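Note that one protein chain of the assembly has been removed; the remaining protein chains are unaltered in position.
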Amino acid sequence: MTPPPVLPTAEERAADWWRTDIIDIAPGSIRMRGYAIEELIGRVDFPAMIWLMLRGELPSPDQAALLAAALVAGVDHGPHAPSIAVARMAATCGIGLNSAMASAINVLGDVHGGAGQQCMELYAQIDARVRQGLPIEEAAAAEIGDRLARKAHIPGFGHRFHPVDPRSGRLLALVDAARDGGTVSGHFAAIGRAVEQALAGAKGKRLPMNIDGATAVVFAELGFPAALGRGLFVLSRSVGILAHAWEQSQQGGRIKGPMPPSLAYRYTGVPARPLGDDRR
Amino acid sequence: MTPPPVLPTAEERAADWWRTDIIDIAPGSIRMRGYAIEELIGRVDFPAMIWLMLRGELPSPDQAALLAAALVAGVDHGPHAPSIAVARMAATCGIGLNSAMASAINVLGDVHGGAGQQCMELYAQIDARVRQGLPIEEAAAAEIGDRLARKAHIPGFGHRFHPVDPRSGRLLALVDAARDGGTVSGHFAAIGRAVEQALAGAKGKRLPMNIDGATAVVFAELGFPAALGRGLFVLSRSVGILAHAWEQSQQGGRIKGPMPPSLAYRYTGVPARPLGDDRR
Amino acid sequence: MTPPPVLPTAEERAADWWRTDIIDIAPGSIRMRGYAIEELIGRVDFPAMIWLMLRGELPSPDQAALLAAALVAGVDHGPHAPSIAVARMAATCGIGLNSAMASAINVLGDVHGGAGQQCMELYAQIDARVRQGLPIEEAAAAEIGDRLARKAHIPGFGHRFHPVDPRSGRLLALVDAARDGGTVSGHFAAIGRAVEQALAGAKGKRLPMNIDGATAVVFAELGFPAALGRGLFVLSRSVGILAHAWEQSQQGGRIKGPMPPSLAYRYTGVPARPLGDDRR
Partner (left out) sequence: MTPPPVLPTAEERAADWWRTDIIDIAPGSIRMRGYAIEELIGRVDFPAMIWLMLRGELPSPDQAALLAAALVAGVDHGPHAPSIAVARMAATCGIGLNSAMASAINVLGDVHGGAGQQCMELYAQIDARVRQGLPIEEAAAAEIGDRLARKAHIPGFGHRFHPVDPRSGRLLALVDAARDGGTVSGHFAAIGRAVEQALAGAKGKRLPMNIDGATAVVFAELGFPAALGRGLFVLSRSVGILAHAWEQSQQGGRIKGPMPPSLAYRYTGVPARPLGDDRR
């Protein structure tokens, strides 16, 4: 005879609802991914801690150094970027630094902050073609050709401001050195370069790899899934966001708008009109 | 005869409106605090980059290591913290990781994320008494006495969950080592310990320094202003926020509420009533 | 001979950058869509003002009343919804009501707040089939059949909690009355009901129209584009979000987590382990 099923108690249902592999807490004890926090503090660097929290295991020092390089590369691109402008304006509105940062981080969406993630997805699709037997150059040319044929955006290449992005070459050189040292395979660096070449071939002009394309190479080489590309970029850009919010709060100003009050915006709507008398 | 004043052009007014000491950009060139980004990438670690962006100069390696220790210490305290719970719930609502992080970071306000900043302000006030000639122990006792007399909250000491916070002792030990190595003065560690002692004396029981009290020591020793205490904590906790948002998105779930649907909330308002006929 | 082009000045470029049809401001004058604000205040109700701002023209009183009904319908669904839970938790973290509302509104994403918009898109696709000559019932059956065949989610129908959603029938009855009065055509109400029937036929059980399906009918009947369905829902749910944040702030509490501290979460990760000696 089958015994009646043992139903979970309310305690168990609640406990299960918030289950996690990340952190285990008891009075006097905090363990991340199994490690006691007091052992991690002072012995594991910040990028390695980021890796541990996201991946579950600690990276090698060389892996952590390569991750750090990508995190350093993305911290800021100046107040013309909406994320930075939002942070600075928010800092003059009477909210805490955390809230100024939140408003700014929030705008790192698919268009402003998502190119790295999208570029990792592009590389992954080229990688899938390579796994089916195509050489890297042909796989890249095929994928890029397909995308251009359907007029799709190619994320990670070209920059409206920098003819050559000074961050990309440096990051690629570090990936090459890590490949020579055995830290990474170099497979995604090769894919990234093949995309650059395919684009030059298809367009007849060079669209060099930009910061999103280069950090996508780094994150893919290190084994991060594409969706975390966005997350890592947010961690990186948060530094610039904080720095600008802080600088603005030191400069002062109240209710800072996008332009100096001496510059006007243009009204392009219907001309002035009265409200009809039929409205009460 | 005085020449007429030269009024700034619209270009100049706009340029001045967004002036910054942080970043200088030209086509092909990105400089942070004067350094070319391609020189920083791969040679400056992430905590050092954070320092450079916030302070204007690079830290010594020992300063950067101490900052890193504090950043590692604060990454996470589990899903019972509203910031982490918000991140996990947000990840099931159909918004990007950046937006899930924004909603979560936003709640690191005066109460949830501000204790470190407030504790730095407490230390600064004790320091002001020391500068007026009082020994540290007396300065701490006086400040704590004043605050307890007006029933003010003492930030940074005691924890509702941990009898002893495992992060605090480790951070203090690192500060002591940095003091012995000449990296920091140890002045704020002494103040923090004096607060602990003053509290024990006034309350008759030990209220040990918690993570906010300990990171406040680190940040004050390193010369950060109190307001940046909040900002640094946000950078640190963002790592846990991202890790939990990501884990939740991998676990799946749609529109995750605070409790399993099998557990109900309690309605405590007026009983059911009809809407009067006088409403149209 | 063609004169050289007159290049826009910096003033003009800045003005054009922020051009808008919505509002025209001069010292002592504020006009929305051409109407002086002092004429609108007290003569135009809030839903009519919402309509004016979004659409450019004032609605008829009957149109405004129908919009108001949909706005009233969506204000709240209790603390089990993540948006409301976020608002309540945020209110205990030491941030302003505006920031508590922001964190909550932010989670009204594609999954939690987007079903109305998606349902409007579903109706629009059925409408497109109708315009090609199909009767409404067949158009709905064909669209639903196609979606079920590719296992797509059907937004706006069925509810995990309410067997019948008490809001839907009431809203539909108001749409029917507005159709009889000549305010709306009733076309999208017919489409919505046809979807309900098509679902019942395809699934063999009734999946009644829920609040998202019903407000989608209202908004589509009133001529709003689908993307504004999300926006109108946000305006509506903001009321419940504010009410709950405010109630929580009156109840007190500090750093309210998702569950009472007496209930634990479950750690499911790797067991405790030491950090290797090779870490410095």
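Going in written order, the chains are labelled A, B and C, and every chain counts its residues from 1.
Criterion: a contact is a pair of C-beta atoms (placed from the backbone, for glycine too) under 8 Å apart; a residue touches a chain by one contact, two chains touch by 3 or more.
Only a predicted model underlies this, so the values are computations on that prediction, with no experimental measurement involved.
S.K.: Among the options C:P4, C:G133 or C:P166, which residue touches the chain absent from this view?
M.R.: Reading the full complex, the residue touching the unseen chain is C:P166.
S.K.: In the full complex, which of C:M32, C:C93 or C:A139 touches the chain missing from this view?
M.R.: The single option touching the absent chain is C:M32.
S.K.: Consider the whole complex, including the chain that is not shown, and state which of B:P47, B:G74 or B:G96 touches that chain.
M.R.: Checking the options B:P47, B:G74 or B:G96, the one contacting the hidden chain is B:G96.
S.K.: Can you say which of C:P59, C:P82 or C:G109 touches the chain missing from this structure?
M.R.: Looking across C:P59, C:P82 or C:G109, the contact with the absent chain belongs to C:G109.
S.K.: For chain C, which positions touch the chain that isn't shown here?
M.R.: Touching the chain left out of view, chain C contributes residues 10, 13-14, 16-18, 20-23, 25, 27-30, 32, 36-38, 40-42, 44-47, 49-50, 53-54, 65, 68-69, 71-73, 75-80, 85, 88, 96-99, 101-103, 105-110, 113-114, 161-167, 169-171, 174, 227-228, 230-231, 234-235, 238-240, 242-247, 249, 259-260, 262-263.
S.K.: Would you write out the residues of chain A that touch the absent chain, in ascending order?
M.R.: Answer for chain A: residues 9-11, 14, 78-83, 85-86, 89-90, 92-95, 99-100, 102-104, 106-114, 160-161, 254-259, 261, 265 touch the chain left out.
S.K.: Spell out, residue by residue, where the missing chain touches chain B.
M.R.: Against the missing chain, chain B presents residues 10-11, 14-25, 31, 33-36, 39-40, 43-44, 56, 58, 95-96, 98-99, 102-103, 106, 258-259, 263-275, 279-280.
Keep this in mind: only the chains that are shown with their structure count from here on.
S.K.: If chain B and chain C share one sequence, what is the angle of the rotation that overlays their CA atoms, in steps of 5 degrees?
M.R.: Rotating chain B by 180 degrees superposes it on chain C.
S.K.: Determine the centre-to-centre distance between chain A and chain C, using the mean Cα coordinates as centres, and give it in whole Å.
M.R.: From the centre of chain A to the centre of chain C is 28 Å.
S.K.: Taking each residue of chain A in turn, which ones touch at least two of the other chains?
M.R.: Only 10, 14, 16-18, 20-23, 25, 36, 40, 44, 96, 98-99, 102-103, 106, 259, 263 qualify.
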